[in-house]
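For this depiction, one protein chain was excluded, whereas all remaining protein chains were kept in their positions.
Naming follows writing order (A and B), and every chain is counted from residue 1.
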Amino acid sequence: MMITLTYYLLVSAGLFSIGLYIILSKKNAIQILIGIELMLNAAILNLIAFGKFDQLKNSGQTFALFTIVLAAASTAVALAIVLNVYRRYRTIDPGKVNQLKD
Amino acid sequence: MLVTVMFYIMAAIVLGSALYVAASKNLVRSVFMFFVTLFALAGLYVLCLADFVAVTQVVVYVGGILVLILFAFMLSGREALEGLQQHNNRLLSVNNLPALLLASLFFIVLANIFIKAHVEDAGWLKQAVASHNVITPQTITINNLGVNLMTNYLLPFEVISILLLMALVGAAHLSRKEETA
Partner (left out) sequence: MTYTLLHNASTINYALAAVVLPLIASIINLLLPGKSGKVSGFISAGAILVSVVLAAFVFANVWNNPLIHVQQLWFTIGATPVYAGMLLNNLSVFMLLLVTVIALPVHIYSTAYIKPAEQNRYFTYLSFFCFSMLALVVIDSLVLLYAFWELVGFSSYLLIGFWFTKDSAVQANKKAFIMNRIGDIGLLSAIIILFAQFHTFDLVQLFGDNGLVYRSDVQNGMWVSPAGQMSEVWQYVAFIGIFLAVAAKSAQFPLHTWLPDAMEGPTSVSALIHAATMVAAGVFLLGRVYPMFNVYELNTLAIIGCFTAFLAATIALTQNDLKRILAYSTISQLGYMIMAMGINAYASSLFHLATHAFFKCLLFLCAGVIIHEVQHIKDEHRLDIDPQNILYMGGLRKKMPLTFIATVVGCLALVGLPLTSGYLSKDSILIQAFEWSDGKSAWYKIVPVSILLTSCLTAFYVARLIFKVFFGEFKLKEILPNIHLHISDGSWAFRIPLIFLSLCCLFPLFSLHPLLYEHAWLHKGFVPTDYMARESIYHTIIPAAINIASIFVAYWAFAVYIQQRKLVFSQTNFLFRLSYHHWYIDMFYQQIVVKAVLLLSNGFFWFDRTIVDGFLHLLQRIISALSGIAAWTDRYIVDGTLLVITQLVKLIGDFFRGFQSGRVQYYLFSMLAIVLAVFIIKLLI
């Protein structure tokens, strides 16, 4: 059967949910970073899937490229932050970093 | 026909490895499975006729970001690793139930939307198909991308480069060593 756009969207949705699950349930900051990456990737897949239908301006693929670059930048900064958090709190469990609670 | 099979294989690998990443309690294993996910994703990109993006994905994402993450915790020291590996993350433990619930609900909602939306029937889509504005396997995407980047998307291109600079400076500053007094 023909692979329509919807299938790619479904895969993207599945990836997004998994990434969401990882963010919400992991006790490790780096694993959460991975979760974020997964969600980003889901979004990129979405972009690519729609990008097939615009050859003139090729916005889909272009923006997918931009997104990949953004993901890289954010990951780099996030890792630096995680490092600082570790230095300060001696742990990278986000559940334990709750000094801002009421 | 082949495309369909390929698609299903790629999709299965993507989702399966993503699930493993979610379920694994070992950080290293999950990172490595993430590798696999990214590769499979790249394959999916190819199937969507976005070859340059697929290659960029492999080079930048896998080769850059993932390696960075690996370096980050590999070089952290034994105490950090020990601490990390002590968590018992079972997929179906009670602590994770709300997250699981939320995630599955989200998936259901999203899937519902995607299916109900009938995206192929969108106006611009049909119009694009009608005016042969579709990327075909014969299209040379790299040319297309190059031209577009330099003409239509020049501004975002430059902005992205500035952003990268900022990220670079920021990360470098954030992770500098504290001067011991």
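General observations
One rule holds for everything that comes next: a contact is a pair of C-beta atoms (placed from the backbone, for glycine too) under 8 Å apart; a residue touches a chain by one contact, two chains touch by 3 or more.
As the structure is a prediction and not an experimental result, all values here were calculated from the model.
Among A:L5, A:I23 or A:I68, the one in contact with the hidden chain is A:I23. Contact between chain A and the unshown chain involves residues 20, 23-25, 32, 94-95, 97-102.
Although one chain is not displayed, chain B still touches it through residues 98-99, 102, 105-106, 109, 112-113.
In this section, only the chains that are shown with their structure count from here on.
Only residues 1-11, 13-22, 24-28, 30-31, 33-35, 37-38, 41, 44-45, 48-49, 51-62, 64-66, 68-77, 79-84, 86-87, 91-92 of chain A touch chain B when the two sit together in their complex. Those residues of chain B whose C-beta lies close enough to touch chain A in the complex are 3-4, 7, 11, 14-15, 18-19, 21-22, 27, 30-31, 34, 37-38, 41, 44-45, 47-50, 52-53, 56-57, 60-61, 64-65, 68-69, 72-73, 76, 80, 83-84, 87, 89, 95-96, 98-100, 102-104, 106-107, 110-111, 114-115, 119-120, 124-125, 128-129, 133-136, 139, 141, 144-145, 148-149, 152-153, 156, 160, 163-164, 166-168, 170-172, 174-175, 178.
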